[in-house]
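Yeah, one chain of the complex is gone here, protein chain that is, but the others are all in their spots.
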Amino acid sequence: MGLKMTSAELAAFLDAEFPQVEGQFAIEDLGEMRITTRLIVGEQHLRPGGTVSGPSIFALADVSVYLAVLAMIGPQGLAVTTNCSIDFMRKPGSGVDLIAECRLLKLGRVLAVGDVLIHSEGETAPVARASLTYSIPPAR
Amino acid sequence: MGLKMTSAELAAFLDAEFPQVEGQFAIEDLGEMRITTRLIVGEQHLRPGGTVSGPSIFALADVSVYLAVLAMIGPQGLAVTTNCSIDFMRKPGSGVDLIAECRLLKLGRVLAVGDVLIHSEGETAPVARASLTYSIPPAR
Amino acid sequence: MGLKMTSAELAAFLDAEFPQVEGQFAIEDLGEMRITTRLIVGEQHLRPGGTVSGPSIFALADVSVYLAVLAMIGPQGLAVTTNCSIDFMRKPGSGVDLIAECRLLKLGRVLAVGDVLIHSEGETAPVARASLTYSIPPAR
Partner (left out) sequence: MGLKMTSAELAAFLDAEFPQVEGQFAIEDLGEMRITTRLIVGEQHLRPGGTVSGPSIFALADVSVYLAVLAMIGPQGLAVTTNCSIDFMRKPGSGVDLIAECRLLKLGRVLAVGDVLIHSEGETAPVARASLTYSIPPAR
């Protein structure tokens, strides 16, 4: 069960399907059942004091599992998040990108489950952890 | 244990502390341990097809519990989300606002827990449900 | 989309399929997309000090959504829990039963989502809240 998409193909698919987030996320590393992604932190992600907002951290976790699933099943815009549990554990570093390490724990016919550990670039203590379930549409 | 802030005071506090989200959220109704809020859906919340994005739905749930807590304890910018669990259950209606009905289930000295049911305006079937925990800073 | 099973049929199905929990749960009230259940607290549910254990509270939430789903779709032993998020908010009352108020928020072809509010009998403040997702097997 190898990869069906490369990093470049994933990035191109994301830009085409979700133009609203273009330039916000980058793929750092991709493997079978795992991906490392980056939130390129900009003004729109910040809260007063320079900390990254909760919704931006959620978005990073969400896109990470989405891309990890797509890499394994191929480009299917219709995979949708059905559940997310997220723990915010530390304040993100000010003015630095966030890095998300994601692994798929299950890739079933109908459901995929991934977990994500997020830290500020240059630090090791996790800012947040999340687990997400995606519903996979029937093959067309 | 009555309300310590009015809807107008909450709205003013939100605008002052979180200028990035100014104009995105409105308070529809406020009571003890409960609040109804609205996501005023704009271009920045949408995904292709006109559906509201997951991070925008998360943001609505998050701000709802935050405001419900502040209304009870007074303006304390330092209350932070520590956990969120969210289920996305239906596609939001295209081009209509989202309404969040939030109730506080616990308001302790250190932790507050709220749950939120979100639907598209004019529909009753829930788009999402979420539960969130806030950590309340020691009184200053 | 009416009820496909009565309270008596649900109770009989539960006893037959899960003999290990016989006598632990009772159905208090049943309606479309909702159920009220009771944990008949016994020695095996208790922790030192007389409080009900976390796994017992989890079991009550789990069985409540299970029964609410079965009541709507008919007896299908193969529905399985795929996700649970639970918040423990207060210590249960000592030596009293727990009551769970459950409502189904979604009953789809593949997934069902329910939430549950649990309180000690005779008290109103919630002991716990939970949300669960069940995967529904294809109709046979």
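Just so it is clear, A, B and C label the chains in written order, and each chain counts residues from 1 on its own.
Simple rule for what comes next: contacts are C-beta pairs under 8 Å (C-beta built on N, C-alpha and C of every residue); 3 or more make two chains touch, one makes a residue touch a chain.
For clarity, every value in this text was computed on a predicted model and none was experimentally measured.
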Can you say which of B:L3, B:A79 or B:L111 touches the chain missing from this structure?
B:L111
Sort through C:L67, C:I86, C:L104 or C:V127 and give me the one touching the missing partner chain.
C:I86
Mind pulling the chain B residues that touch the left-out chain?
82-83, 85, 110-111, 133, 135
Going by the touch rule given at the top, which residues of chain C touch the chain that is not shown?
17-20, 44, 46-48, 53-56, 58-59, 62, 80-89
Can you list, in ascending order, the chain A residues touching the missing chain?
85, 87, 89-90, 105-106, 113, 115, 117, 126, 129, 131, 133
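In this section, only the chains that are shown with their structure count from here on.
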Same-residue or different-residue interface between chain B and chain C, half as cut-off
same
Indicate the whole-number Å distance between the mean C-alpha point of chain A and the mean C-alpha point of chain C.
33
Contacts with two or more other chains occur in chain B at residues 85, 87, 89
